[in-house]
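Shown here: the complex without one of its protein chains, the others still in place.
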Amino acid sequence: GCGGSSGGTEQPAAKGGETQATEAQPQKTEAAEAGDQKIGVLIFNYANDYISYVRKGLEAAAQTAGVEYLTVDGANDQAKQTEQVDTMIQKKVDGLCVALVESTAAETIIEKCRTADLPVVFVNKKPTAEVLNTYDKCWYVGCATQQPGEFQAEMILEDWKADPTMDKNGDGKIQYVIIKGENGHENAEARIVGIHKVLEESGIEVEELDCQVAGWDASKAKDIMDTWLSKYGDDIEVILSNNDAMALGAIESLKAAGYFEGDKQIAVYGINAIQTGLEALEQGYLRGTIMTDMISEGTTTFQVMKNALDGVDCQTDIAYPYEAESKFFYIDTVKIRMDNIDTAWAMYQ
Amino acid sequence: MEYVSEQESRDYLLVMRDIDKEFPGVKALNKAKLYVQKGSVHALMGENGAGKSTLMKCLFGVYAKDSGEILFEGKSVNYTCPKDALDHGISMVHQELNQVLQRNVMENIWLGRFPTKMGFVDEQKMYDETKKIFDDLNIGVDPREKIDDLSVSQRQMIEIAKAVSYNAKIIVFDEPTSSLTEKEVSHLFAIIENLRSRGVGMVYISHKMEEIKRISDEITVMRDGSWVYTGKASEMEMDQIISLMVGRSMSSRFPEKTNRPSDNVVLKVERLTGMYKPTITEASFELREGEILGIAGLVGSRRTELVETIFGLRKRESGRIVYKGKEVSINDPIEAISNRFALLTEERRQNGIFGDLSIRFNATISHLNDYCKLSFINEKKMVSDTQWVIDAMAVKTPNDRTAISNLSGGNQQKVIIGRWLLNEPEILMMDEPTRGIDVGAKYEIYKLMNELASKGKSILFVSSEMPELIGVADRILVMSNGRVAGILNRDEFDQEEIMRFAARYLG
Amino acid sequence: MKNTNTLSKDRLKKIVMNYAIYLILLIVVGVIVAVDPSFLQIGNLSYICTQASTRLILSLGVAGIIVLGGTDLAAGRMVGMAAVICASLLQAVESSTRVYQNMPRLPIFLPMLLAVALCVIFCFVHGLIVAKLKVAPFIASLGIQQVVYGLFSIYFQGLANGSPIGSFDKRFTNFAQGAFHLGPVRIPYIAIYAVICTVIVWVIWNKTKIGKNMFAIGGNPEAAAVCGVNIVKGSLVIYILAGILYGFAGALEAGRTGSATNALGADYALDAIAACVVGGVSMRGGIGTIKGIVTGVIMFQIINYGLIFIGVSPYVQYAVKGSIILIAVAIDTQKYLKKK
Partner (left out) sequence: MKNTNTLSKDRLKKIVMNYAIYLILLIVVGVIVAVDPSFLQIGNLSYICTQASTRLILSLGVAGIIVLGGTDLAAGRMVGMAAVICASLLQAVESSTRVYQNMPRLPIFLPMLLAVALCVIFCFVHGLIVAKLKVAPFIASLGIQQVVYGLFSIYFQGLANGSPIGSFDKRFTNFAQGAFHLGPVRIPYIAIYAVICTVIVWVIWNKTKIGKNMFAIGGNPEAAAVCGVNIVKGSLVIYILAGILYGFAGALEAGRTGSATNALGADYALDAIAACVVGGVSMRGGIGTIKGIVTGVIMFQIINYGLIFIGVSPYVQYAVKGSIILIAVAIDTQKYLKKK
């Protein structure tokens, strides 16, 4: 698998996984042998590409560590996922890694884990610190939710200052549109908050022309972009997409309208640094994207779980910052442009 | 018992012998047989459920027979679908009107064999050919008209025209005249004569004795899925046929009238006019206690609409219904039923039966209140009531949990009549109650009407069969084009007089 | 000789047809146990029954509409609506994420009543459109589904800017997640609710006029009208009953999950319909039994649970469930087919 084999250079969690293998020996007396350990992995939706990479990282790390795992799909249905917790407990797993469908469901799940005396590590969707603090054997691992938005905005400001042609109408104002993932989706909402925060604090005048929801879906994003092109035309100077997939949909629409040829350019920004996104970056369609390091998110999640199973300190072998009061591990996100694109590609090696 | 030797059977156009067919729970055919000669009309007779339609459907490939042999022109055949049969020169007018209502006449005629030109359907040819067929058969219908816009009798004529247009060697008519007017019947008979002279063999199924006598050369009688008798029509007496069919001798087709209508008017219908035109117009009449009032008229004369409007199934624009001296408001069947009206509808399959549901359900559904205690149902009484229906109406069924669609048409009808009798109606409206029902069952129904009337119940009896109206009714009301054309007393009954009234408001 | 032979073959065929769903269930359980014998613990059964509870309540509602000859694509969204309503009004007073910060602590039945009332209203409208305006049920329920989803999503969006609502009042959580102990056996309340609903609906279907009328309307509406059944009223009662069941199922679903969003219930309608039909409720109307519905629902729950238990990948699960629907319904359909 990718996570395990990527070795010890850039990915701290993977490194942790490796060290763990050797370190597992002395733990033997205290906890079950690695080979006997079994964990349950609950994924909110298999069809979601982001979480698929997290899962990949997690599973690879588990494999490397010789821990058995059982993965299930919540199919975006919290009730279903909550039931799956029961099934896992019946299957006598030793711990649960849960990418929640709804972050507020943590309470119920923690309750079940408490009854069964199982450690639980939440990943991606963030429960409140309040809830996490009701149980000693639970933690959270995830990317900072607002940071990708902030970084996106920062990138725009940097580019804006460097490239005067971005101000197409020359009014000194940034006219932008946002393609939103989903209403109420905590990542989408937080990313937009992040964008607004940075732009407001920048002192540069901005104008949000429009913001529409495309459900993380490329073809819907394309349709929306079509509409905007006909409504705002060249007034749009910057396009901010809540993820790469939608950015790519918008790019298809822009291409059809004759953009990216000669000096008819436009700045599009995505989030996630998925492979097709990186390719678009290389081809000059995307100006930038944010690497939300999914693989590390997965390996770290596993590491936290492993630490709990082995009864060692939760921060053992983890390089990412930990906020003890809230029990959060934060996986940093990284701004990706042409110059550091290799960092992102490395994630997929 | 064979009446035809192996040797002779080669001379027949069609030989069906030892045909067995079993449906879940019913042995529909038991060694049934039928021999049809070229250029002849062979009447197939039997009570409801005797297996006539089933036998023909086995020939036509609608059903697969379980065993037995079919020889057509001396060759053994076994058609697995209607297309097979049609391709080999057998066509059929089905008991049920099988038409695609949403499409036009010519598409229905050519369905299954559309003429094509370079792979595309040739509309012009279709139109011309249809026109030609209709001209030949004297049918005045525009080939481009939608079936849905036609009257039932027009639709039946189209079915007949279609069956004829296949130029088949054998044509099966399964109750072709059930909704035809007298005129159309004669017309059909002319067509049949012509076909006979061209050497076509025909099987003719009907419950109307007069027709059988008029048209058939030979008669085969079936009973309970088995062959009973075959003979020359000219050598058979009506009573003989009937007793063969029912398995006992029957002296008369109509029971002796025992009811004495009183002078008490129970129902007064005043200037009743329907809401959606064309409709009944200002229909008025009176119905007395213990009276059977026959309602005659041509098809489309709106007899059905009259009774349905009285029953609240159709909206009325104006008019009053006075029951036992008081005006009653009847805007839906619920009100009608609560006033002790009952309606036996004309289209059994469409609005009579609940096909998938049990006989018990079908018998009890219209008077659930009788079984309700504090709105909960008392099943026991339902069972005993249903048993009463089965016994009183002599319904042929394994038990009361059988789905009603497994019964033959006649037995279904008996259950439905039983349903209404359980309501103990004061006014019973029967719309073509004997349509598609065998003589035995017909007789029982007439007797029943008589008995009910004797007990002081009043009956409205819609029928297209003149003899039964004359045989059973106390008075006959004649409808013409939605109006009451006249009312005749029993001593004035006369077919020609009735026909004259029936034509009164036409055109 | 030959005769007895065909007869026993026929009988065998009949048995297969009548018990098809149980046979399939047996095979599925057999496979699951073969892969992981530990499936046969009593604990699993108890979980399966608990999990099946809300689905059963929902399916009982949908089934009535199917027996009427209709269908209800909107059922799932109604459950979602009820869940969101209850969730938003039954958060713990002390929770910092409370959407109505200053609302007094409500008795738990009040929001549940409100949820039920809303479901009843929408079901009523749905019923009117189908029974009165004679709109094809599929499309009517599709329209209702979109309207319901749109409207309650707007409410949901407005509340917490669309983030999931959780942190419920303990009484509510206990109502849905609690249990009492009968000696060593833990009996969850939710299973009790399901049993009560099932009994009530069984009585309505089989022992009351409402039920008989439902079968009549579904079996042949025109004949029902002639028999004095008030089609519109008779249908509406069943739609209202469905609304009550949806509302209750939604409330329980929120309480049981401990949180709710407007996505809750997205696939429930199709699942419920599938369970009913696999359990022998005919989409042609007029046919269906409570026993069948219970079997259908539990069967799907066993499959869901069992396939996860033996670690089958989710996409394989789709394929398996789809195939089972096809096989079960194909066999069941043959029962009602008129023999040629």
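Each chain gets a letter, A, B and C, in the order it is written, and its residues are counted from 1.
By our rule, a residue touches a chain if its C-beta (ideal position, glycine included) is under 8 Å from a C-beta of that chain, and two chains touch if they have at least 3 such contacts.
In this text, all values refer to a predicted model and were calculated from it rather than measured experimentally.
Taking every chain of the complex into account, the absent chain touches A, B, C.
Only one residue from C:L45, C:L113 or C:L151 touches the chain missing from this view: C:L151. Per the touch definition above, the residue from A:L42, A:V123 or A:I224 contacting the chain not shown is A:I224. Even with one chain removed from view, chain A keeps its contact list with that chain: residues 46-49, 52-53, 56, 183, 210, 212-213, 215, 217-219, 222-224, 226-227, 229-231, 245, 248-249, 251-252, 255-256, 274-276, 279.
Summarising the interface, chain B meets the missing chain with residues 60, 62, 81-83, 86-87, 92, 94, 96, 98-103, 107-108, 111-114, 116, 119-121, 275-276, 308, 313-315.
Within chain C, the residues in touch with the undisplayed chain are 71, 73, 129, 133-136, 138-140, 142-151, 153-154, 157, 270, 273-274, 277, 282-284, 313, 315-323, 325-326, 329-330, 333-334, 337.
Following the convention adopted for this analysis, only the chains that are shown with their structure count from here on.
Taken as a graph of touching chains, this assembly is arranged as a line, each chain contacting the next along an open chain of partners. The most distant chain from chain B, with centres taken as the mean of CA atoms, is A. As a whole-number value, the distance joining the C-alpha centres of chain A and chain C reads 35 Å. Centre to centre, using the average C-alpha position, chain A and chain B are separated by 73 Å. Residue numbers of chain C whose C-beta contacts span two or more other chains: none are found.
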